[in-house]
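Quick notes on the structure that follows.
Heads up, one of the protein chains got dropped from this complex, but the rest are sitting where they should.
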Amino acid sequence: MKRQIPLALVFFFGVLMIIQYFVPHEASEWTFEFLMDWIYIIGIFALALGIWSLVKVSWDKIRLRRENWQYAIVTLLGLVAMICFGFDYFRNVFNAAGLQNFMFRHFFDYIMIPIQSTMFSLLAFFIASASYRAFRARSLLASLLLLAALIVMIRFNPYFGPLTAYLEQTASWLLNVPNLAAKRAIVIGVGLGMVATALKVILGIERAYLGKD
Amino acid sequence: MKEILMVFLALLLAGGISSAGAQESAPPPDTGTLVVTPAPAPPAPVTNLNAKDKPNDHGAGVVVTWPPSADDVVGSTKVFGYAILRAATPEGPFLERGRVPIGEGVFEDQGSLDEVSPDYMADHVDYYYKVRVISPDTTVYADSEIIGPVQSSGQWFNTNKVPVLIFVLCFTTLAIFFINHARRGANLFIRPLAGIEAVDEAIGRATEMGRPILYVLGLGTASEIATIASFTILGRVSKKVAEYQTGLIVPCYDPIVMTVAQETVKASYLDAGRPDAYNDDMVYFVTQSQFAYVAAVNGTMLRELPATNIYMGKFFAESLILAETGALAGSIQIAGTDEVAQIPFFVVACDYTLIGEELYAASAYLGREPVLLGSLKAQDYAKAAIMILAVVGFLAANFGWVDFVNLFNVPSN
Amino acid sequence: METTTMSMGTFLWTSLGAFLTLGIFSFLYKDNPFYKFAEHLVVGVSAGYFVIILWHNGLQPNLFNRLNDGNFYLLWLNSAHWWYIIPAILGVMMWTRFSHKYSWVSRWPIAMYIGIATGLAIPLEMKNRVLTQLYASMRDVQWNNFLGNGFLDNTAGFSQLLVFVGTIAALFYFFFSKEHTGAFKGVAKFGIWILMIGFGASFGYTVMARISLFAQRIQILDLYTESSWADSAPGTFLFVWFIVFGIFILLALVEFIRWLGRAKTA
Partner (left out) sequence: MNIFERMMSVDRRWVFLFLALVCVLTYKVDFEVEVRVTDEVRKIYNFIDTLKPGDYIFVAIDYDPNSLAELHPMTYAIVEQAWRKNMKIVFTALSQNGPGMADQAIRDISDSLKLVKTYNGITYPTRDIVNGIDYIFLGYKPYPALVIAGMGQNFRLPFPTDYYGTPLDSLPMMRGIQNYNQMKCVIDISGTSGIDMWIAYGQTRYGFPLALGLTGVMAADYYPYLNSGQVFGMMGGILGAAQYEKLADNAGSALDMMRIQLYAHMVIILFIIIGNIGFLVSRRAKNQ
């Protein structure tokens, strides 16, 4: 009961969706629409798990006074504040007015955007320090990689006079020929890998997602 | 004044006669101009036209094809284009369904399936078609004979997609054959991968130094292929960790991945006969926000100073930060991802990197599990087939044997 | 980027944004309370944001709108689209994932979801990644224009030949059933060379991506400082502006003095 039915479900829905791809008839379009309608709703409930898990982790952190527990309060306050603003101070929960709420929008524009984009701009510094200390031409392959990288990085640099056009052409050739061949092989390989793993899941061979009971 | 009237009447009569069989199609508009021009001869009507149900569609579609009319010659002023008319009965009212410019020879009459829409076109109902050659002057045209009855219907199999079906079926039989072959204990050869040998070495190193192993499953969700492969590798790594009693830290990004990882690690500890050593805190959820997750994992790295970091799964922009901080913490780093955009960073900053589907090979090789082994061999033989097909196709394309190449061309609707 | 004068409200909000930006940048120096505050704040705020988006954009239109003609007490069974309750129930079943005893209940919706996701993926991924790329590699090489016109011509015959041979060699590198010995060793080596050039090209492109993230932050801070100076009544703005930048300048000074102290004793 605990394992047979989920595996049967996976097999049934998997094969159904494969057949659906090959059948243009209106009935197959109808089943596709019907299943999609259901999956969106199930998917949203699944994502609610993530929120619940964050709240649980933060709450445990506060209750057990774990390290940095004061900041967990900031997390929960931020969560509650956004939910309160998003529902327009709980005035209208069932219409999308909350999305236009002044505080909701400003929290997004002046808290989420600065923090998230600044966090990623740290990457520019990490690349600088990594290129200074980590990117070594240890082997022939690594030096090949670095050489190609340098050519692509110089391509829009105008300070090479007559050489600029050649650099630009080399970089464009590099991107359109060897890079194309490499990425095509990877795409074919990854495609086969995806189909293989998806097949194993449908045939019930791959059961990791169910876990052991 | 009388002569003008007479000529006018003649014009009307001429218009009436020439449109033989035209029932109440739009009456020729009153030209009203006093200039009298002899009625130009109507263009040659279309002959032996053909109408059949549109193949590979979901119904309500008929394709009408016709050879160009005799006057449809390049630059001819007589033919302006073709109009296609449809009626429920041979005598019934003919409604214009569409126009096609000069030189065209095919028209798809696509109706709608839902009864409410004005363009409703029922399946399995007789329809009659005729093609009208229209000239710049709307009063002058020539109709072809009426053909029918023709019925539109939805097909149960899209013949354009046969190549995809063949590839999927061949691959499925290949996979099932090799998996059963592997299950019956056949020793299937896989060449050793540098990255995998390093994983065992690194687990040994972590045990000697008595420092934990950090395993990051990446940012993928539980249904993504790379994450499923990463579960298998995590299963194997945690089995070894259970035997050697080394610490294991698994910060997770996605709640479903976390719960599945917990069960995988619990199962491995069970297999290693040490269910007591497992506690849920080893595998914990951090956050669903990408960068906050990375900052938290960095903090763990600098605090715990793990001997080995293993990154297996789907990684995005944060891969460099993980590898950089890992290098700072002085641990051996083994990475594997099928996220092609992040592989250069792992190749450069980590000791070993599994490129693209070497990650899948690693989960098969490490797991030595017949199922993974079988599916990997199936992929290998499929890859061999593709390489051979590509070479043959390449030679075919270069020596003019084009229809072999077109076998692989699948239109996308 | 022309500077616009600011109202008081916008100024305060931008100052908050600037403060948080500098808070995150302070992580470059070392992990400090400002960074932790900003990091934990964004985790909470983005989770809250996601809840609202999932509610207003997800459950509201797809589930509640369709059920609102029924009433709550009859479990919406009397609404016109009563069958939408079933996915909702399946969704709630997903929540049993956390209770150890009933976690097997959550396997049904997960099985359904993974079944549909993988079933959808197989034909499409096979066609999109394998078949289309295979068809694209069967191209006729322009033997007459083999060396191409100009320095390194993408459309030249030798480029097209190199694309084909490179693809085959790189594919062979990912072939795991044959030990790379003898002639195959050369093919695999050529394959990994092509792969490394491909990764180098990605690396070069990625460096530009990372730098533009930091460059945009400079643009925003520059625009913010310029427009707050340009305002007619700088009195209040100057005061708040100094607080925001002042804190970090002060911190830098403190660290610099401590560093000097350490340099003397080391």
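As written, the chain order gives the labels A, B and C, with residue 1 at the start of each chain.
Operating definition for what follows: a residue touches a chain if its C-beta (ideal position, glycine included) is under 8 Å from a C-beta of that chain, and two chains touch if they have at least 3 such contacts.
These numbers come from a predicted model, not from an experiment.
The missing chain, though absent from the view, touches A, B, C when the full complex is examined.
Which of A:Leu9, A:Ile44 or A:Leu192 touches the hidden chain is settled by the complete complex: it is A:Ile44. Checked against the full complex, the one of A:Lys61, A:Arg184 or A:Lys200 touching the unshown chain is A:Arg184.
Checked against the full complex, the candidates B:Ala341, B:Val391 or B:Leu407 give a single residue touching the omitted chain, namely B:Ala341. For chain A, the residues in touch with the chain missing from this view are 29, 32-33, 36-37, 39-40, 43-44, 47, 95-97, 99-100, 105, 108-109, 112-113, 116-117, 119-121, 124-125, 127-129, 131-133, 135-137, 146, 149-150, 152-154, 156-158, 168, 172, 175-176, 179-180, 183-184, 186-187.
Although one chain is not shown, part of chain B still touches it, namely residues 288, 290-291, 314, 316-317, 339-342, 411-413. Residue positions on chain C in contact with the hidden chain: 1, 28-29, 46, 49-50, 53-54, 56-58, 60-62, 65-66, 116-117, 120-121, 124-125, 127-129, 132-133, 135-136, 163, 198, 201-202, 204-219, 222, in rising order.
Going forward, only the chains that are shown with their structure count from here on.
Taking each chain's centre as the mean of its C-alpha atoms, the one that lies farthest from the centre of chain B is C.
Of the two chain pairs examined here, A-B and A-C, it is A-C that is joined by more C-beta pairs in contact. Distance between chain centres (mean CA atoms), chain B to chain C: 23 Å. Chain centres here are Cα means. That of chain A falls 6 Å from that of chain C. Residue positions of chain B touching 2 or more other chains: 161, 164-165, 168, 171, 222-223, 255-256, 259, 287-289, 292, 295, 340, 344, 347-348, 355-357, 376, 383, 386.
For chain A, residues that reach two or more other chains under the stated contact definition are 18, 21-22, 46, 49-54, 116, 119-120, 122-123, 126-127, 141-142, 145-146, 149, 183, 186-190, 192, 194-195, 198-199, 201, 209.
By the touch criterion given at the top, residues 56-59, 113, 154-158, 161, 164-165, 168, 171-172, 175-176, 179, 222-223, 225, 228-229, 231-232, 235, 254-256, 258-260, 262-264, 266-267, 270, 284-289, 291-292, 295, 317, 320-321, 323-324, 327, 338, 340, 344, 347-349, 355-357, 360, 371, 375-376, 378-379, 382-383, 386 of chain B touch chain A in their complex.
Against chain B, in their complex, chain A makes its touches with residues 18, 21-29, 46, 49-54, 57, 116, 119-120, 122-123, 126-127, 129-130, 134-135, 141-142, 145-146, 149, 183, 186-190, 192-201, 203, 205-206, 208-209, 211-212.
For chain B in complex with chain C, the residues that touch the partner chain are 161, 163-165, 167-168, 171, 188-191, 193, 222-223, 255-256, 259, 287-289, 292, 295, 299, 340-341, 343-345, 347-348, 355-358, 361, 376-377, 380-381, 383-384, 386-387, 389-391, 393-394, 396-398, 405, 408-410.
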